[in-house]
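Excluded from the complex is one protein chain; the other protein chains are retained at their positions.
Our next item is chain A:
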Amino acid sequence: MSASSAFNDEKGGSSNVGEPEYGHDPASGGIFSSDYKRHDDLKEMLDSNKDSLKLEAMKRIVAMIARGKNASDLFPAVVKNVACKNIEVKKLVYVYLVRYAEEQQDLALLSISTFQRGLKDPNQLIRASALRVLSSIRVTIIVPIMMLAIKEAASDMSPYVRKTAAHAIPKLYSLDPEQKDCLIEVIEKLLADKTTLVAGSVVMAFEEVCPERIDLIHKNYRKLCNLLIDVEEWGQVVIINMLTRYARTQFLNPNMNESLLEEGGGEKAFYGSDNDDDTDDEEDKEEKEKKKTEATAIVKRKPYVMDPDHRLLLRNTKPLLQSRNAAVVMAVAQLYFHLAPKAEVGVIAKALVRLMRSHSEVQYVVLQNVATMSIKRRGMFEPYLKSFYIRSTDPTQIKVLKLEVLTNLANETNISTILREFQTYIKSNDKDFVAATIQAIGRCATNIGEVRDTCLNGLVQLLSNRDELVVAESVVVIKKLLQMQPEQHSDIIKHMAKLTDNIQVPMARASILWLIGEYCEHVPKIAPDVLRKMAKTFTNEEDIVKLQIINLAAKLYLTNSKQTKLLTQYVLNLAKYDQNYDIRDRARFIRQLIVPTDKSGALSKYAKKLFLALKPAPVLESPFKDRDHFQLGSLSHLLNAKAGGYQVLPDWPEAAPDPSVRNVEVPEWTKCSSREKRKEKKADKPFYSDSEGESGPTESADSASDTASGSESGSGSEESGSGSESEESNEESESASEEDEEEEGKKKKKNVEKIKARKPVPESESEPSSGEDVKKSEKKSKPRIGSSESESEEDNDSESESSESEEEESEEESEEETKKKKKTTASKPPSKPPKKENKKEKKEMSLLDFDDFDPAPSPSQVTPLNNFLSSSLVTDLEGLSLTDNVLSPTTIIPSGNLKTYELLHRITGEGLSVEYCFSRQPFSPDPHMVAVKIQFTNSATSEAKSLHVEDAKLQSGMRIKEFPEIEVLPAGETVSVVMGIDFCDSTQAANFQLCTHTRKFFVSIQPPVGELMMPIFMTENEFKKEQEMLLQSLGQLMGMNEITEKLTLEEKCQGEHAVVQRVTTAANLSRVPCGSDKECSPPVPPPPFPIHRFAGKTVTSGSLVLVSVVTKEDGAAQLTVNCEKMVIGTMLVKDILQALTQ
């Protein structure tokens, strides 16, 4: 209750402040009673039953509060209106209540029941707002009510109410810290929430209530990382800062090796201990190793492997560098600075430099942080040196900070430009800034030996500047510089001695005197004269100057007592009667030391040593040195002092704590029944367990070394995928899959694997498993929409990112296993690493077995459908296993049908004509490329030599794989070659030069949009599933689009065959075999309007392209294209429309 008394005091204080203002108010006339009278009419208005009067009264009251006047005496009148129906009145009453409830606790209780009613309201927004106000009322009596309300709201259906509950937690905590334990429970519960709305707020609550309970984060770490990008910007800042701290406790220092390399053997102890607790089961080994020489320990040490979760954090925060919110950018920057490997920190520099164009307050904070960073990592900002040049319009504080950064960035190579820039700064009108510049020059001079003399000369020139401040500052800096090599600069000292006549700035005078005293041997003639002058003016000098005069006198007495003995005594006598006790003390002390008397102690023998000892040169250091022990971007860092509530950024642990704590329980909707079992399998068969690709957050270095952690890092969606699989396929499938694992030679399985291998890349892992069963998947898809969206997105991303690095691996492995070899050459999806495929194969083949190949256990199934599916599959698979590079006989159009385009006409080509066509065969050297078959015909009379491609001018990202040079093409001959072009999924032309031994021709190949894709196999259900998924995600920022067009088919094109033919000619897609097809499903009555479906994916990015044509009566039809790439989708619609209607 000490709080309330404190508040009363405060209130008294504020009303005191407010009172004089009443006098200015014409309505109140300055008398207390009239003030009451005015409040009376407000009360009257509040009591009336007209809403407009109430509103007017409330507005006036709020205006009073805003001006800081005391309106607490109106409390009873206002609180009555808490249940008012008018929304604005109600809101203003809330404003009033929150402001004054603390002072009028008893009366405030009157309003509580209204809010309690509100908490039960069916509308989520009303529930939320009731909780918000209730928790904002700082009345200790209602703590239990608040606690209850928060607990209830934390399990509310609406995420918005849960968010409000998270906001209420710190409010309650600050009101009653006793509730901490209960609140932590609520926080723990809310941390598990999967919505982006709640994430930011609950982490905020966590930071305020229990920042030390880092263990609560473990289970939610991956989820937070994955949600991060969709959280609102303020939440992002809080989460990123918290995760920085978390990562510092959980992961190893990524720069560990580098720092060791740099520091040589200095860190041996560190090594030993690191080995010591590396892993528990390896302890024995480590013990032995410890006994060996430390040198070998260094060599034998395991290379640093970044924890996949560490990588996940770095990768998921990086895009936020492009946030428009400076606080978010800064948060990411500090995260990278504190957590990223040295080589990667550089990415933040550009973003930070961009922030320099923002408001000056933002600049101020950013520059402070840049200054700290630039000391540690100078290289990072060097390319942006010029961005730190000072503009004449900058405020002084910004100028000084920029100067600091420039000084930190100075090195041998850029010092000349920086000094030239400094020279212009010295002419500035802003004297503080000039002084800072001179100091900066001094620092450059001490740090970079090469320019020391230049700087010194420049500074000496400044001594003749008209501005005294400039001169004084220069003197101080020169003094510091001279200390480094005084012998060479006696002329400068002489010059400065002359300045004593003019310079009045005490600090500068003191500096000069100190210099002369210190180096009086270099200026033996001038020094006594200076002392003589100083003795004359002694009484008028400032204290620091007086002290230096005494010093000078003492030093001269010791070196040159003949000339200065009397002078010294005179000075000491003056000092003896000085007003300042410091000076009197100093004089007494020095007299005892230097003037030999009978009583003088042992010390006087050493006087010379005491005064004329060699003094080390000062090190001019940046004030920002070592500031990075504060977390960057924090208030404490800015002030260079620990602010209240600052959480210390922990040092890296020497050994990583158990990473398995971050493993998440399987989400409930997947009802995984055999998780343990699966895990066991993983352990047995490391090949399958290698699932980092799916979980995403893995460095390629990892996959080799640490399979265990890789398997554990499987993210939620992956597990959900396999979970649902096992649920669906139940006993049969499990046994089947196990069998299959053992009998790898089975042909059936091989085939299935191949089908699966051609699965499109961007589907989320959980999709295919649910693809076969519509009912179940519908059930499942509902919870997925909201929560796992970002996760699956994440997965996709990680796949495509990791694809490149893992491609190499894939090649190696394909050599080992012949069945895979076929697959890679045939239709391997380019961006799918083989390891991952295997995993998926394992999961999914059981599904296929269940549905298609193993009809026995499922008598309820419609057999005809099955038959068809399996038959179509079989043909498909036969095609695969028989030929290497033809996809499937049903989908590939014979090359004779291919449309050829002219690349070079016979006339322009001077007899050489060139045509090209898209062969629709996978381009084996690089699966991301479209194969273009080029046919050269030499119709000239002479032979053409050395035909080759040169000087490709490509749009960004596009690549060309040239065909091998054709050495000779005799007259009248024709030759075909294949080249690969990666069009980057755009229809922009690839321009290049076609060269013969004599001429060069500019040519360009522009692909029709239909050639930018390759067919993939998909069952009808899968197709529907994908379509549905992609459509659902439309509203949720996934970007898959549906374009639908109505059209009328021509007479001759109405047949099924014609439609299929035309669509596949227009675009390189494969037909999706469908169970509802007329010919093959006699038992089921043929549907009135057959649907033709086609599937493919884009060559470069592997985005799905789904096309369906619904034919109706009289040739009416509807064409639907789904494609993540809107541009491609739109163009494809056009092309197919044209093909179908012409």
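Note that a residue touches a chain if its C-beta (ideal position, glycine included) is under 8 Å from a C-beta of that chain, and two chains touch if they have at least 3 such contacts; residues count from 1.
Definition applied: contacts and distances are computed from a predicted model.
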- Chain not displayed: protein name in its UniProt record ("AP-3 complex subunit mu-2", "Translation initiation factor eIF2B subunit gamma", "AP complex subunit sigma" or "PIGU protein"): "AP-3 complex subunit mu-2"
- Message: Just to verify: which one of A:484, A:635, A:664 or A:995 makes contact with the chain not shown?
- Response: A:635
- Contact with the hidden chain (one of A:76, A:144, A:177 or A:524): A:177
- Query: Looking at the whole complex, which of A:327, A:656, A:944 or A:1105 touches the chain that is not displayed?
  - Reply: A:327
- Filtering A:43, A:354, A:906 or A:1112 for touch with the omitted chain leaves A:354
- Query: Going by the touch rule given at the top, which residues of chain A touch the chain that is not shown?
  - Reply: 2-3, 6-7, 10-11, 13-14, 17, 50-52, 55, 59, 62-63, 65-68, 86-88, 91-92, 94-95, 99, 102, 123-126, 132, 135-136, 138, 158-160, 164, 167-168, 170-171, 173-174, 177, 197, 201, 204, 207-208, 229, 232-234, 237, 241, 319-320, 322-327, 329-331, 350-351, 353-354, 357, 359-362, 364-366, 384, 386-387, 389-393, 395-397, 421, 424, 427-429, 432, 466-467, 633-636, 638-639, 641, 643-647, 793, 797, 800, 956, 985, 1034-1037, 1039, 1041, 1043, 1101, 1125-1127, 1130
